[in-house]
Each structure stands twice: as C-alpha cells, then as structure tokens.
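Note that one protein chain of the assembly has been removed; the remaining protein chains are unaltered in position.
Moving on to subunit A:
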Amino acid sequence: MRRGWRWGWIAPPVLLIAFVAGASIGETPIPAHTVLTVLANKLFGAAFAVDRIDAGIVWNYRLSRAVVAACCGAGLALAGVVLQALLRNALADPYLLGISAGASTGAVAVAVAGVGGGMVSLSAGAFIGAAAAFVLVAALARAAGGGAGVQAAGVIVLAGIAGSQLFNALTTFVIAKSANAEQARGIMFWLLGNLSGVRWPDAWLAVPAALLAVAVCIYHIRTLDAFTFGADSAASLGIAVRRCQALLIGVTALVTAIMVSLVGSIGFVGLVIPHAMRFVVGVRHGLLVPASALAGAVFLIASDIISRIVIPGQVLPIGVITALVGAPVFALILVRGRAGR
C-alpha cells in the first residue's frame, strides 16, 4: 500500500489514450485530433469548429460506449479480484461462478416476463438473480467439500458450471415462454455481451457502479490482503470476517448485476485481468486493486474496438472477443496450478 500511489499518475493518460482510441477507431475512422476537439468543446466549453456528424458519432455513440466499456471492465476485473481473494481460489470469477448467468436470468425475467410488474428495474432484477446464483453456487461448492487448494478450485468451478447451466436454462425458458421471435433474437445477442445499444444514460448507471467497486476495494485493501492464509487467519488478524465477506461479495454481485443489465454477460474479464496484473504488480492488493481496475477498463475498450473492426460491416458480440482471450488464459491457470504444487 505504501508503494502503490506513486504510480497513480499513470491512470489518467492511459485512460485518455484508450478513450480517444475508442472514439476514433471504427467503421468511419475519425482522426484523434477531431476526437480531442470534440472533447474540448463538450467538457471545457471550447468552441472549436468541428464537423457536426463527426461530433455526433464521437460524442453520442463512441465515447458513451467507451465509457461504459471502461466501467464494465473495471467493475468486472475488481469482482474477480475480490472473489479470488475471499474464496481463496484462483478460478473464482463472476462469469465462471454463474453470477453473470443469474444476473441475466433476473434481467430477462424483468424485461421480458414483466416480473415485478414494472416496480423493479432491470438492474434490481439482475441483482436478485446474481445474489441467488452466488448463494446457490457457494452452497453447492460447500456441500461438495470446498475449501482451499487445487481440488477445491475444481469443486467451485464445477458448482459454477452447474449454476450457470441452471440459470441459462431458466433464461431460455423465460424467453421461450414470454418473448416474441424478434425480442428473443435481440435478447440472445445481448446475452453474449454487446455494447451497440449503449448511450449516455447507461453511463450514468455504469460510472457510479464502477466508482463504488473501486472505492469499496480500495477501502478494503488490507482486508483483502489479510485473507492470504484463509478466513481463520484473517479473523486472527482482526478482520470481522463475516461482515467483510457479506459486504464485499454483496458489492461484487451488485456491480456484476448492473454491468450485465447494461451490456449482457461478458465473460473472463474477472479471470484474465487480475491474473495478468499479478504478473506485473504482484499479489498485494495495494497495487493489484488499482492496476486491475485500470487494466480491466483498457481491456474492455480494446475488446470493443476489436469487436467493431474484425469483421467489416458486422459487429461481433464483445463477449466473443473476451472469451477468445480468456479461455486460453483459463487453461493456462489450470496447467500452472497443477505444475506449481
């Protein structure tokens, strides 16, 4: 923690470069200086001359999208950091544990089947689904003999698969029962993770959610460190284990749910980013938390750019890109986990 803050200056320029890249690269390339001009006009009230259509694309479509992508990336990466620290499990991730699947079910139930009669928002539905999925998967892993170590890592992933399958089946059932064909196609596309529909109002939900995740994690840096040797050890170091677990996992589920309700379930971010960052900055959370938040933000902006340009004229779901990167990393962790012991 005492070593961390001197690297803080890296974040603003890196984020700025990522946002500018996110706003300029696409089917209609827009030069970076145009993007910067639009930014100056919008943020600082400058009055530089700029093409109206370009300005519209940059501000209304691409920047809002980049902001939401960054928030999702940061939020999901921190969700991975928290789950890996608290569950003492290298493979813990909101997607693999079925939390994203549960959130999808909740969101779809609200959006399509009208559960809650318009009284609950999409995000609230997603949160209830996410929390239910976590409780179910945790209980299943516990009953199957969880704990720490390689074997438990396997158990929790198996429980996560079971949970994901169940909630995905429920989602499909809800769609089949309540949605018409066109709705169903839209939802299926959204479920794979998709930022095409994102506009500024979405950012007003994504930004506070990401800031909440960052703030709660930074406040709990020592708590996350204290779990290094397990929950009993954390307790003997003065951590109120139950309360911290409930708070941290609750925030994780909430942030995952909000992100899923905005962009669908984007997999593997919570797995890839924290592991990559451990290589770069080490395992102590004083550096790992800010580094993961930043890298997650950049990773999702980059994935979004790639998803837009890889097949000309067509938008690939962003979840496909993150899975193409994430699945090999997942395999690598499995192999290394074996060799390391």
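Definition applied: a contact is a pair of C-beta atoms (placed from the backbone, for glycine too) under 8 Å apart; a residue touches a chain by one contact, two chains touch by 3 or more; residues count from 1.
The rule is short, and it goes like this: contacts and distances are computed from a predicted model.
Can you pick, from "Ferredoxin", "Acyl-CoA dehydrogenase family protein", "ABC transporter ATP-binding protein" or "Hydrogenase expression/formation protein HypE", the UniProt protein name of the chain not displayed?
When "Ferredoxin", "Acyl-CoA dehydrogenase family protein", "ABC transporter ATP-binding protein" or "Hydrogenase expression/formation protein HypE" are compared with UniProt, the left-out chain turns out to be "ABC transporter ATP-binding protein".
Who touches the missing chain here, A:93, A:202 or A:225?
Of the candidates A:93, A:202 or A:225, A:225 is in touch with the missing chain.
Based on the whole complex, identify which of A:235, A:306 or A:320 touches the chain you can't see.
Considering all chains, including the one not shown, the answer is A:235.
Out of A:14, A:283 or A:306, which touches the unshown chain?
Answering carefully, the residue with contact to the hidden chain is A:283.
Name every residue on subunit A in touch with the hidden partner chain.
1-2, 88-90, 148-149, 219, 222, 225-226, 228-230, 232-233, 235-241, 278, 282-284, 337, 340
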